[in-house]
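Only one protein chain is missing from this complex, and each of the others stays in its spot.
Take a look at chain A:
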Amino acid sequence: VPAALLGSALLRRPAALGAAAARCAPARDSHGPPRQGHGGSRAASLHWTGERAVSVLLLGLLPAAYLCPGPAVDYSLAAALTLHGHWGLGQVITDYVHGDVPIKVANTGLYVLSALTFAGLCHFNYHDVGICKAVAMLWSL
């Protein structure tokens, strides 16, 4: 509900501004990047785009892992998996955790978990067989 409130509030204002501007200065043309709302930041939209980009990258890494296993794919997988999971769990926290302190605690915990996960995966890639090889070996059981 708060998200819907924010969304409709953002939508109402540009419409009102646009109508007012058209009446006051009808000869003005509007080139340039589209305004995204009264005093809002682009952070959320960029975050969303980033999420999609990492998802696509991760998807591409799957056939890569099968066809050319090796350190490049191993480390890319470690990074993409960790980031995708971090952002995904972040959305879950945003949806279900309420209150300033619980939100802060949960997000801090998430950062710690993601940092550990990335560290562990890199450690595995460096000191052990690596992600691609490990999956292949596991499946050969």
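Everything below uses one rule, namely that a contact is a pair of C-beta atoms (placed from the backbone, for glycine too) under 8 Å apart; a residue touches a chain by one contact, two chains touch by 3 or more; residues count from 1.
The working rule: contacts and distances are computed from a predicted model.
In the listed set "Succinate dehydrogenase cytochrome b560 subunit, mitochondrial", "DDB1- and CUL4-associated factor 13", "Ubiquitin-related modifier 1 homolog" or "Trafficking protein particle complex subunit", the entry agreeing with the UniProt name of the missing subunit chain is "Succinate dehydrogenase cytochrome b560 subunit, mitochondrial". Among A:A43, A:L67, A:V101 or A:L138, only A:L138 touches the chain that is left out of the view. Listed by residue number, the positions of chain A touching the unshown chain are 1-2, 5-6, 9-10, 39, 52, 55-56, 59, 62, 81-82, 85, 88-89, 92, 98, 113-114, 116-121, 123-124, 127-129, 134, 137-139, 141.
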